[in-house]
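With one protein chain removed, the remaining protein chains of the complex are shown where they sit.
What follows is chain A.
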Amino acid sequence: MSALTFTVKQETAQRVDMSPLVCQLLTNKSVAEIAGIELQNGKRKIRADALFEITGSDTQNIIIKNSFAKLDFIAKELQDGNMTVEGDAGAYLAIGMKSGAVTVNGDAGLYAACEMKNGLLTINGNAGDFLGAALPGNKQGMKGGTVIVKGNVGQRAGDHMRRGTMLIEGNAGDYCASRMIAGTIAVMGSTGRFLGYAMQRGTLLLWQHPTLSATFNDCGSHTLAFLPIMFKSFAKLDSRFADPTQAFDRVQRFGGDMAEKGRAEVLVKL
């Protein structure tokens, strides 16, 4: 059975809500039925086959080809399937994802991995602002799973993040880990201003020395036993984080945000 493949015929002027085209909603549907699914496109609706050329039949293995940055809500609440995006993804990529795997061979927009619950999201390009964050007004962002970004991420990555692991190979923008409740964010590149703003608990693992606010206090240099275990868990990932030469257990530890609970930590490679 070949992968169910949606190939974009022509980019649309308005944004498209891709949430109906997710593995668990397409189970046992024929290509003809899938072709008739209506997608919200701006203020009008558009048939799936008007936007995509549809081939293949494996609804648990979906490929979106020629994807562009206005395709929103790709892999929304995905459960147990695999989705691959060839090109860019729009906003809300893998929002509320429950399990399975999503790979984007391009960039992703705002709110990727927003309120994600579990599974693996790999973005081979850059990600926009609010990666793994909570929707405005909500209290908890990403609650589990693993996000890998091979490029850079925007501002507020991990805002209100509750649990899970976010691995960023590139740079992170301002307010990384803002209001973070728990979990782990690792950044190999640089980090912007206001790192860990109002961070409550959780770990920021950094390869480059950050600019920290006065509300993060130096706790000294330490060898931490959990780091080798954590790096060992990265070994199976398709990422620079799986490279044993990138692993370390010796860190400078900063505690904060003392303007909040002060139980979070920023660990910087020594």
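The rule we apply is simple: a residue touches a chain if its C-beta (ideal position, glycine included) is under 8 Å from a C-beta of that chain, and two chains touch if they have at least 3 such contacts; residues count from 1.
Note that contacts and distances are computed from a predicted model.
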Record-based protein name (UniProt) of the chain missing from this complex, from "Electron transfer flavoprotein subunit alpha/FixB family protein", "Formylmethanofuran--tetrahydromethanopterin formyltransferase", "NADH ubiquinone oxidoreductase, 20 kDa subunit" or "Acyl dehydratase": "Formylmethanofuran--tetrahydromethanopterin formyltransferase"
Selected residue (touches chain absent from view) among A:His222, A:Arg240 or A:Lys269: A:His222
Hidden-chain contact residue, picked from the options A:Lys70, A:Lys117, A:Lys150 or A:Arg163: A:Arg163
For chain A, residues in touch with the removed chain: 163, 182, 184, 201, 203, 222-226, 228-230, 232-233, 263, 265
